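For this depiction, one protein chain was excluded, whereas all remaining protein chains were kept in their positions.
Entry: chain A
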Amino acid sequence: MAVTVTPERDVVATPIQRALREAFYAGAISLGLFVLFIGLKTDQNISNELILVQRWGLLAAVVILTAVGRFLYVGFAQPAMERAKAEKAQAPAAAVTAPGFLRRNFNKIGVAVLLVYPIVIVLLVGFQGSLKWVDNFGIQILIYVMLAWGLNIVIGLAGLLDLGYVAFYAVGAYAYALLGTHFGLSFWILLPAAGMMAAFWGVMLGFPVLRLRGDYLAIVTLAFGEIIRLVLINWREVTNGSAGISGIPKVTFFGLMSFNVSDPNYIAKVLGIAQSGAYYKIFLYYLILGLCFLTAFVTIRLRRLPVGRAWEALREDEIACRSLGINTTTTKLTAFATGAMFGGFAGSFFAARQGFVSPESFVFLESAIILAIVVLGGMGSLGGIAVAALVMIGGTEILRELDFLKAIFGPDFTPELYRMLLFGIAMVVVMLWKPRGFVGSREPTAFLKERRAVSGSFTKEGHG
């Protein structure tokens, strides 16, 4: 439904003339947008009064950059893209090649890479050097993969828009933190317990919102997430408020070996190897990888069960679903409970990994990031979601490492500051570039005689 009105002068004007005009507009708009925010900076002086610092040079640079960028885009990039498109349209359609080796075996290769990743890192940089790579990249990304796969059950399969998913993550984390510190229960008992508790809260949330749909559901789940966070902040007797809970026990190697240096069964003593903090990180890496695989396995199997089919039917058309005799109440509740359970698993893992939880970790931004990963990956596609998590979380983590930029922009330049700014812009850009996510097509789960892709125009969310 793209209604583009082309004024006559656009037809007459050469691309360069048009580009110049567009560049002028872009420059003028960015001048308007940035004149107060970049041109001036509010700062506190010694007596704590606000003063203005002038930065007109920076403003000029930004405005000129915007104008030049727009000029290049309209003048050169756009005509080139249109030419490429026209050539593609004229070329014979026989060019549909079979997907390459990498594409066909994408999932297998991905699993293999994930399995050997810590080993390769340790071989390359040694145990000490591996800490950062296994922890900041490996574990961090896998936590988001797991959360996104959990949320995928609610949004991608059942089509229920949940903006408060982080609440279940919080329930899982606090369940392990509280029960682990007060009663000394082991992670292996509390992991299922945390999952069950989160699933219980999933049902608790599910009941009142059964009648709501679409955006109303979104806002109530958002409110629910905020309520949980506010209760965590204010119920100081139990949760210790914003100060959080620290000293959460580490995971043990199934009770056989421990990762505390002082324990008699410390892993290095048992196995007779040198002490290192890296063992624990590598163990955690394989633990979260195992949890991710569990999530993926359950998701894939559930899609073949009646309940999974019912979820997908519910996503496509609730009324048709009901008229076919599917009980939408239980269908919705199981979706909420299953999604929440994996959120709870991820939460208790998070608490064990950090050794510290506070309400700060469970803000709405986290829900938004998880949702963004699910949508950017292509809803319902596990591989696409994993790629999206890798790009979005890995990308922002890499920004922490870009120390060489300090050499270019001076010592005051901190790339971390720009992390979330770039994250937000990346969300917009990726969405504009691929509105249906990285993997826009899904294999249908139920089919008659042969698998055939269903066009996106017949389905609500994505192809398939």
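Keep this in mind: a contact is a pair of C-beta atoms (placed from the backbone, for glycine too) under 8 Å apart; a residue touches a chain by one contact, two chains touch by 3 or more; residues count from 1.
As a convention for this text, contacts and distances are computed from a predicted model.
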Missing chain's UniProt protein name, "Gluconate 2-dehydrogenase subunit 3 family protein", "Helicase-like protein", "MoxR family ATPase" or "General L-amino acid ABC transporter membrane protein"? "General L-amino acid ABC transporter membrane protein"
Could you tell me which of A:Q17, A:N107, A:Q128 or A:N234 touches the chain that is not displayed? A:N234
Check each of A:L147, A:L190, A:L222 or A:A351 against the chain that is not shown and name the one that touches it. A:L222
Tell me which stretches of chain A touch the chain missing from the display. 1-3, 5, 29, 32-33, 36-38, 40-44, 48-52, 161, 208-209, 211-212, 214-216, 218-220, 222-224, 226-227, 230-231, 233-234, 319, 364-365, 368, 371-372, 375-376, 379, 417-418, 420-421, 423-428, 431-432, 435-436, 456, 460-462
